Structures are given as C-alpha cells and as structure tokens.
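Attaching a single structure in structure tokens format; questions to follow.
A single protein chain has been removed from this complex, and every other one stays in its place.
Moving on, here comes chain A:
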Amino acid sequence: MSLLRLRDLTVHSASRELVHGVSFDLDAGQRLGLVGESGSGKSLTAMSVMGLLPPGLSAGGSVLLDGQQVIGRPDRQMVPLRGTTAAVIFQDPRSALDPLMRLGDQLAAPIRRRAARDGRRLTPAALRDSQMHWLDRVSIRDPERILRAWPHEVSGGQRQRVAIAMALACGPRLLIADEPTTALDVSTQAEVLDLLDGLVREERLALLFISHDLPVVSRIADRVIVMQNGRAVEQGDAMQIFTAPRHDYTSGLVAAAQRLQAALEDAERRP
C-alpha cells in the first residue's frame, strides 16, 4: 500500500474552491515533485496531508497517510502522526524556528519525542550525542556553537540545516519539503539540495518536494506533478516533463527556465 495516497483532494475557503481534485500516490523511497507558479495550491496540498490547513479552510476528498484517513480526522488523533509518519521543512527557516529558543533546545524536542515513542529513557548524555549526530548528518561544522546559538545568530543555510535535522530526528518516513531552498542564495541552495538528496536516499524516505522552479524539481524528484490554479495539469517522469512537456503551461515553465539558464550563461561569458 502507498505511504501517501491522495484521491480527488479539494480545499475550499468559505467563498471558493482553491484546490480542485488532486490525486497521486507516493510509495516509500519515491520522490515526487510538485511544481507550479505562486498561488497554484502547492502548499495547501502539502498542508492537507498534515491535516494543518490555515484556519477557515477545509479539505474534501481523501488523503490516506500510511493507510489512515487524514481528512475529517480529529486534530487530537493527527498529533501522533505528525513528525513521526510525515515531517515538513519550510521555505523560510528564519520564521520556522522559534526566535526565543536556542537551536539546541529546538533540536532536542524531536529527539525526546522519538525516544518517548520508542520507550527509551533519554539521559542528558544520550540527548547530547543525538544532537551532535544529527548536526553532523546535516554537515554543520561547528555543532557546539550552533547548539548554544539563538536562531538569529546563525546563517540562513545553517538555520535550514538545523530545520532539516529537526525534521529527520523524529524518524519520519515521508518528508515534505515546501520550497526548502527558495529563501537561500544560489550556492547555499545547491548545497542544501545535495544534502537533502543524500539524506533522503540514506534514510530511505519518501519525498514530496515543492518548488516553483522546474529545473530544481527535476534535479531531485523522479516524478513531477505540475499544478496550475489548484489543478494538477500534468503528471509524469521528471525527465519527460522537462524535455517533452505535453501541456502548454508546462512548456511555458520549461521555456522560462531555459531562457533564464541562457541569460545566466550569457552573463557568465561576459567579463
């Protein structure tokens, strides 16, 4: 059975429908990309999976997460699934970390939770080992300093690495990454993408990767869904979507990406 199965997911606000019937399956170890312009409904689709739509919005259709129906499930019963079955990394690590809590304490929360779930007693030494382990996994060079630092004291790339460590420390099987590199500069973006690529492979996670950047998505995902105005307009193999798009909207995205690529190369050739 699929780890995640969406059937005809709809999201509506009081006045209108925002996501119109999205369906897909995601199995363990698979990587699915969700592309589309701003406002196309990517984040709403992702948050429906977690059962955490913004107040005032509601979902219809069916979302099976590890065989459990998410839609209509009381929040209290969603809590045990969050972080353990599926975890999320957000676009802006500055706002996704509590500004008044040291990074070490924020990383400790999922570690404690995992220990409690496994019924292990966590000694302070074991907690610290685990913190160091996860910071090492996300290639943070000076873990001692990072553990003691406040979020505003470290760089954007480091913050996002800590956020990734927090998401993975609870041992999820599905990782949802909602534009995880958009807020980073280009070179950090590539680093974090490589890191994520390696971690997802090593931890054998399923990945739902969201971006408005088609080249980025086709780099990390095997399969891509293109969204426009709350609809999945095209679905297919990552390479195929990039080289032989079937839908006009997708061709537009590809052409835009190629134009940008050409412009960048052009700029590089000039002194």
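Criterion: a residue touches a chain if its C-beta (ideal position, glycine included) is under 8 Å from a C-beta of that chain, and two chains touch if they have at least 3 such contacts; residues count from 1.
Heads up, the rule we're going with is that contacts and distances are computed from a predicted model.
The complex appears with one chain absent; UniProt names that chain "Peptide/nickel transport system permease protein" among the candidates "Acetolactate synthase small subunit", "NADH-quinone oxidoreductase subunit E", "Peptide/nickel transport system permease protein" or "Xanthine dehydrogenase family protein subunit M".
Check A:G83, A:G157 or A:P245 against the missing chain and you find that the one touching it is A:G83.
For the options A:L103, A:L122 or A:M166, the residue in contact with the chain missing from this view is A:M166. Touch with the chain that is not drawn comes from one residue among A:P110, A:G157, A:P180 or A:P245, which is A:P110. Even with one chain removed from view, chain A keeps its contact list with that chain: residues 50, 52, 76, 79-84, 87-88, 90, 92, 95-101, 109-110, 113, 163, 166-167, 170.
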